[in-house]
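Every protein chain of the complex appears in place save one, which is left out.
Chain nomenclature is as follows: A and B, assigned in order of appearance, with residue numbering initiated at 1 for each chain independently.
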Amino acid sequence: MIHPTAIVSKEAMIGQEVSIGPFTTVHEDVILGDGTIIEGYCEIGHPSPLAENKSLIIGKDSLIRSYSLFYQGSVFGDRLVTGHRVTVREKIIAGINLQIGTLSDFQGDCIIGDYVRTHSNVHISKHSTIGNFVWIYPYVVLTNDPHPPSTYTAGVTVEDYAVIATMSVVLPGVRIGTHSLVAAHSLVNSDVPPHAFVGGSPARELGDIKKIKLKDGTGRSAYPWPRHFHRGYPEGVVREWIEQFD
Amino acid sequence: MIHPTAIVSKEAMIGQEVSIGPFTTVHEDVILGDGTIIEGYCEIGHPSPLAENKSLIIGKDSLIRSYSLFYQGSVFGDRLVTGHRVTVREKIIAGINLQIGTLSDFQGDCIIGDYVRTHSNVHISKHSTIGNFVWIYPYVVLTNDPHPPSTYTAGVTVEDYAVIATMSVVLPGVRIGTHSLVAAHSLVNSDVPPHAFVGGSPARELGDIKKIKLKDGTGRSAYPWPRHFHRGYPEGVVREWIEQFD
Partner (left out) sequence: MIHPTAIVSKEAMIGQEVSIGPFTTVHEDVILGDGTIIEGYCEIGHPSPLAENKSLIIGKDSLIRSYSLFYQGSVFGDRLVTGHRVTVREKIIAGINLQIGTLSDFQGDCIIGDYVRTHSNVHISKHSTIGNFVWIYPYVVLTNDPHPPSTYTAGVTVEDYAVIATMSVVLPGVRIGTHSLVAAHSLVNSDVPPHAFVGGSPARELGDIKKIKLKDGTGRSAYPWPRHFHRGYPEGVVREWIEQFD
């Protein structure tokens, strides 16, 4: 299950039933969990002088799609799934079931919870902190330098269940509150309260998030989203959500 | 004309005078038209459980530039041209002479007309419908979920000859009218009438599109653009435009 054109270091620790595609490079210091699939053209465990812990640990049953690049020095929980061409640098600690969209660019040095999903082309700056069940949509950038260029950085914090829609920029040090929604094409320059609905450039409150109705004809509120959106989450999580949010 | 490092499935149907570059993978179920060039580092016909029809058909005299990725299960007309690193998923039906810019990300499940041109880093969500002779400029995103995350999607429709300028976001279900122009860095949250000129966040009408004059010193109107811009279109098409628009 390791393609003959793949270059796999003898120092790498490859789990059971791991598949490695054509033209993929796996460097030393890589630990791949059982059942993980690495597609073709990937570079896994790219050396980095910035990595304090040299290991790159990728949990069980993960799927790394083609052309993806991971640096050494990060830890990802089980069932990591990436799109294509993701670039993921050193010093990331991520929970289980992380999804990273095609072309996304994680700059490293950040903490990511469980079940986080980023769509295509999301840019996560160093020192970002992302909670659980967060959604980040295409072309969103989390920044970290309040007066570029400088040596002072202030990461963005995104709390559990928050949703940041397409092509929004979050300025340094901003906190995106739990269950909040940032509308598309926004510039977020101040903290977003929990359950708030904000948008614009700069972002302002746009109204009561509960008044956003699902367009599926049911008339239900679209937020908090865990009351209706369950695709890809395990039964136990969904059961808890139904009790909690419905 | 198939590079010795390329991996080409014996099941693939390769036309006459096809060229395949170094380190490129061509999976089974791929049908490449005569005279097509696939540069290096491409992955053509990536397997997908979502593809209903397993074939990937790429028309004659196409050019797929390096690092590009196509899933199985789509059909492209003749003379497809891509930039580098394009990612093109399953269930796309596209006409002739499509140009896809470098880094563009077509999410699949969409219909695209003839002579459509996207510039770099354009993101086309599922369920988009794009007419003929459309222009989409860098970093434009066509979205599809009106209240993310949800299972309800509403694709964007872009009518013939419409132009969407750099870094604009089009919200779900919006229709961009024929011959209209969306200015750069806009958020389009409602339908754009034919021949309208809109911009801003959210986009509003910005004035009479016919009053936008070419800066080439001729004093002619810049729109409808087919009256003056003919590069790369066949003679027959241009002749018709001159009769129709001049």
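The rule we apply is simple: a contact is a pair of C-beta atoms (placed from the backbone, for glycine too) under 8 Å apart; a residue touches a chain by one contact, two chains touch by 3 or more.
It should be emphasised that the depicted structure is a prediction, and the values quoted were computed from it without experimental measurement.
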Next on the checklist: In the whole complex, not just what's shown, which of B:8, B:26, B:69 or B:103 touches the removed chain?
Outcome noted: B:103
Item to check | Contact with the hidden chain (one of B:93, B:154, B:167 or B:237) | outcome: B:167
Item to check | Selected from A:32, A:64 or A:103 as touching the chain missing from the view | outcome: A:103
Next on the checklist: Looking at the full complex, which residue from A:121, A:157 or A:178 touches the chain that isn't shown here?
Outcome noted: A:121
Checklist entry - Can you list where chain B touches the absent chain? => result 5, 22-23, 40-41, 66-67, 83-85, 102-103, 117, 120-121, 135, 137-139, 163, 165-167, 184-185, 200-201, 212, 214-216, 222-223, 225, 228-229, 231
Next on the checklist: Which parts of chain A face the unshown chain closely enough to count as touching?
Outcome noted: 7, 23, 25, 41, 43, 46, 67, 69, 85, 87, 103, 105, 107, 121, 123, 139, 141, 143, 146-152, 154, 167, 169, 171, 187, 201
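One rule holds in what follows: only the chains that are shown with their structure count from here on.
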Checklist entry - Just curious, how far off is chain B from chain A if you go by their C-alpha centres, in Å? => result 27
